[in-house]
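Below is the structure I would like to discuss, written out as structure tokens.
This part shows chain A:
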Amino acid sequence: MSERAVFAQDLAVGYGGPPVLREVSFAVAAGQTVCVLGPNGGGKTTLFRALLGELEPADGTVSVSGRPAYVAQTERTRLDFPVSAFDVALMGTLARGRWWLPPRPDDRAAARRALGRVGLADQAEVPFGELSGGQRQRALLARALVQDARVLLLDEPLSGVDPASAGLIDSVFADLRGEGRALLVSSHDVESARGFDLVLCLHRRQVAFGPPGEVLHRATLEATYGRELIVLDEAGPARAVTVQHHEHGPHEER
Partner candidate 1 sequence: MPSPLDLADLPFLREAFVEILLLGAAGGLLSAWIVLRRLAFFSHAAGSATFPGLVAADASGISPTVAGLAVALGYAGGVERAGRAGREHGEATALLLVAALAGGVILASDVFESGAAVDRLLFGTLLGLGPGDLVLSAVVAVLAALASVALGRTWAAIAFDPDSAPALGLPAATADRLLLGLVAVAAVAAIPAVGALLVAAVYVLPGAAARLLARSVPALLAWSVALALAEGLAGLYVAYWLDLPPGPPVAVLGATVYAVLALATLRIR
Partner candidate 2 sequence: MSGIELRAMLEVVLAGGFCGALGFWVLSERLAYGAESLSHGLLPGLVLAGLAGAPLLVGAAGGAVAAAALIALAVRDPRAGPDTGTAVAVTGLVGLGSLLALAPDAPQRLEELLFGDPLGATDTDLVAAAVLLAAGGAALASLHRPLVATSFDAAGAGALGLRPALVRLALLAMLAAAIAVAVQGLGALLVLAVLVAPPVAVRRHVRTPAATMLAGAVVAALAGVLGIQLSSLAGTAAGASVALVLCAAAAAGAALPARA
């Protein structure tokens, strides 16, 4: 029996008032990948913050194997901060404790290896703000790799990323899976969810959880996205487009 990497039971989370996310129950085993779907404000980020331990559950339980790594969207990071790609990867070693000491040689080696894995070995000295969007995402992924966490939480890692970077990132995901790590990836890309082991749909509560074949049906998607959902093909498997109300505009799949 594979150990549970992430587990939630009747989880409800709020920001002080009534819970903004409730009735969440799911279990993820080591080596499984989960695509977390839902509209903006539906609770994806709230769930991640609860998994990170930033928010106390209002109800129910949540447990994560070890300290999860977090790859946020690059808009949250500072582009004018004077750090290189290597410096960013090196930040991952802070998870090893002893933050008051300078990094050790094996810390630096780990950062270099991680940059190599994400294809940024040649860009190690480039300032973070001068990297392309896809490269920045890969640098943040390198930081997560250095952290060597059993569970990784990724917030829309492929949005706005060029195809080359996206391909690299996908192959890193496959490697991480093979290493027995669990990945939770939030996304607006409904069709891409088919490539994951499991799908979790959130709209202020858990709408569905299970393999993509079971979850990605019209009824579930409509319950998740409401009016944001446009279904392209009535017959056969649902081909769906979700409309976002901010940066990107409609996302097309297939």
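To be clear about the criterion, a residue touches a chain if its C-beta (ideal position, glycine included) is under 8 Å from a C-beta of that chain, and two chains touch if they have at least 3 such contacts; residues count from 1.
The set was built so that all candidates are chains of the complex that A comes from, given by their letters.
Predicted model, so just to flag it, every value in this text is computed and none were measured.
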Out of the listed chains 1 or 2, which is the one touching chain A within the complex? 2
Candidate 2 partner contacts - residues on chain A that touch it in the complex: 52, 54, 67-72, 76-78, 81-83, 87-88, 91-92, 94-95, 97, 99-100, 102-103, 127-128, 140, 143, 147, 153
